[in-house]
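Part of the complex only, each chain left as placed.
Which chain is which? They are A and B, in the order written, and residues in each are numbered from 1.
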Amino acid sequence: MAGRNENTLKDLSLLGNQNTKYLFEYSPQVLESIDNLHSNRDYFIKFNCPEFTSLCPQTNQPDFATMYISYIPDKKIVESKSLKLYLFSFRNHGDFHEDCVNIIMNDLIELLDPRYIEVWGKFTPRGGLSIDPYCNYGKPGTKFEQMAENRLMNHDMYPEKVDNR
Amino acid sequence: MAGRNENTLKDLSLLGNQNTKYLFEYSPQVLESIDNLHSNRDYFIKFNCPEFTSLCPQTNQPDFATMYISYIPDKKIVESKSLKLYLFSFRNHGDFHEDCVNIIMNDLIELLDPRYIEVWGKFTPRGGLSIDPYCNYGKPGTKFEQMAENRLMNHDMYPEKVDNR
């Protein structure tokens, strides 16, 4: 079996649409999903997002991060162009690093009702320190709930080398 | 014991054959297998495939990825030149990233009936984001079914650094 046909693409309003409008205020409504053609199988999809930027709520100074979003879909997968627009919408939005990753995960849970999801933000330093918050989630009442706890308890035992250069 | 003799190679139509024809439309029929000489033992074979390219089904734009295919064979192993031709056959074929890895794995399961298999695609970015889908499979009713679940649940807890450069 191979090849997305037109039916599986009919929900897709953004990809290939030239009138894309970039929103720079927090806009969860821009997120869109499409059907998961392989819902009979548990598998992972990871998004690498090195161009995340938001504002510090206190100082209004821009913050920069790479976001790693990884999930096991259930019935829906996130459409990648809408995810891009959603992440761009944090551009002029103020929130702490710890809040950003939780909000992004909450919005994707709301959209996709995934079996499992995790979000890891790796921010550039302010004042000589950098902050890397990480949250995850497994659908309550399924084996993925335990999976989430296990992954959290074994999270990041080999922190990457950071020297601020 | 050492050295493939001619018997074990008689099924091999491609390797060393000069009339190889490169197909650039999805062609699962090109895949060939040869005998596994070590089927008494569970062991791993990994293929690193940094030259995978396909087309986006919506925009018809080329996509690029490195595919990592890793499996524990049962009676058969995939012949490497036929795998190369099979992967080349995605060159002008349109499908989403998430679908490509599932299709490749499905086709290799069909060919090899392996004990275990996994496929990880790492794509170059589009719109500032890159997508890395991963799927796996263990033969139902064997210990490899549980192995597949365990590996999925512990998948990629240390995402590689991606900065789009």
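Here is the rule we use: a contact is a pair of C-beta atoms (placed from the backbone, for glycine too) under 8 Å apart; a residue touches a chain by one contact, two chains touch by 3 or more.
Please read all numbers here as calculations on a predicted model, not as lab measurements.
S.K.: Report the copy count for the entire assembly; 2 chains are displayed in place.
M.R.: Across the complete structure, the repeated chain appears 10 times.
The rule we apply is simple: only the chains that are shown with their structure count from here on.
S.K.: What angle, rounded to the nearest 5°, describes the rotation that places the Cα atoms of subunit A on subunit B?
M.R.: Fitting subunit A to subunit B on C-alpha positions yields an angle of 70 degrees.
S.K.: Per the centroid of Cα atoms for each chain, what is the distance between subunit A and subunit B, given in Å?
M.R.: Averaging C-alpha atoms per chain gives centres 27 Å apart.
S.K.: Which stretch or stretches of subunit A touch subunit B in the complex?
M.R.: Interface residues on subunit A, with respect to subunit B: 1-4, 9, 12, 15-16, 36-38, 41-51, 66, 68, 70, 72, 77, 80-81, 83-84, 87, 120, 143, 147, 150-151, 154-156, 158, 160.
S.K.: Inside the complex, what are the residues of subunit B that reach subunit A?
M.R.: Contacts found on subunit B: 26, 28, 57-59, 93-96, 98-99, 101-103, 106, 125-137, 149, 152-159, 161-164.
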